[in-house]
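Here you go, one structure.
Yeah, one chain of the complex is gone here, protein chain that is, but the others are all in their spots.
Showing chain A:
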Amino acid sequence: MGSNSISKMAARHLRILSGCNGALLSVRFFSDSTLAQEPIASTAIDSASVSPSINTAENHSQLNNNKKHSAPSSLKHAELAKFSAIADTWWDAEGPYKPLHALNPTRLAFIRSTLCRHFRKDPYSARPFEGLNIVDVGCGGGILSEPLARMGATVTGIDAVEKNIKIARLHADLDPETSTIEYCCTTAEKLVEEQRKFDAVIGSEVIEHVADPAEFCKSLSALTVSEGATVISTINRSVRAYATAIIAAEHILHWLPKGTHQWSSFLTPEELVLILQRASIDVKEMAGFVYNPLTGRWSLSDDISVNFIAFGTKNS
């Protein structure tokens, strides 16, 4: 009861802010959990059209119909097309995915640390995830899935882009340690329908590309066994993140193709914690990723103002 009124207040505050500063601050989804929001079009940041619409019963049923026709409900089509175009470059460490390759060891360090502690695994073992079922949601070319498999986990990687799954499969077959990964071209929602369950569910650098983060988190939660782990990493919707992740990374340094990220799609840590809580996931730990331009390396830090990662557990 209490949390509902707080979230309503938060939603009201955010709507007031959006009124002042249309283009930069668009409210994504804050509303009562019983009312489903229409997915906001990713490419049009137009203050006139972007206003949180409270669904009438009509819209609500329309959305339900969409679900029954099994269109990927939490994904944006424009986003899928973007990734499909550069699918061949996934494993080119110098290509457009270079920043992700550079970030990989750092996010794996956080995942290793939190999962070993949660599942009481030996942190000094070379294969600490032996016996764990992990799903990598939005696995892309398998950059995260492969190291997880090498650490002993039984990995399932899913992605909505067919080309990505093909590339991931080919690359994983090159090493006997990773050829056991199960790759499927599907969505989290479909996997939920198949009633799959995993010890750990990881959605790294995915939620910012998704139309309905709340639905996405609900799907992730449904895939997690009770007392299991959910790990999400994304970019903070802060002014600093706009300056670094969008202006610097896309326009100045050309690390990422222009348009890879939409600032309005970013989530703040508070928002993420809230929607995860509504999906029965308690966030236990959070850390930030910080890039050192002199050494070219990423490291874990307390600074969550740009990139951050959250670890939560599914309460029963």
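One rule holds in what follows: a residue touches a chain if its C-beta (ideal position, glycine included) is under 8 Å from a C-beta of that chain, and two chains touch if they have at least 3 such contacts; residues count from 1.
By our rule, contacts and distances are computed from a predicted model.
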- prompt: Out of "Ubiquinone biosynthesis monooxygenase COQ6", "GPI-anchor transamidase", "serine C-palmitoyltransferase" or "Myotubularin related protein 7a", what name does the UniProt record list for the absent chain?
  reply: "Ubiquinone biosynthesis monooxygenase COQ6"
Message: In the whole complex, not just what's shown, which of A:S84, A:S125 or A:S226 touches the removed chain?
response: A:S125
Query: Of the listed residues A:L80, A:V135 or A:L148, which contacts the missing chain in the full complex?
result: A:L148
Query: Which one touches the absent chain: A:S179, A:S226 or A:N315?
result: A:S179
- line: Omitted-chain footprint on chain A covers residues 91, 93, 101-102, 104-105, 108-109, 112, 124-126, 146-151, 170, 173-176, 179, 294-295
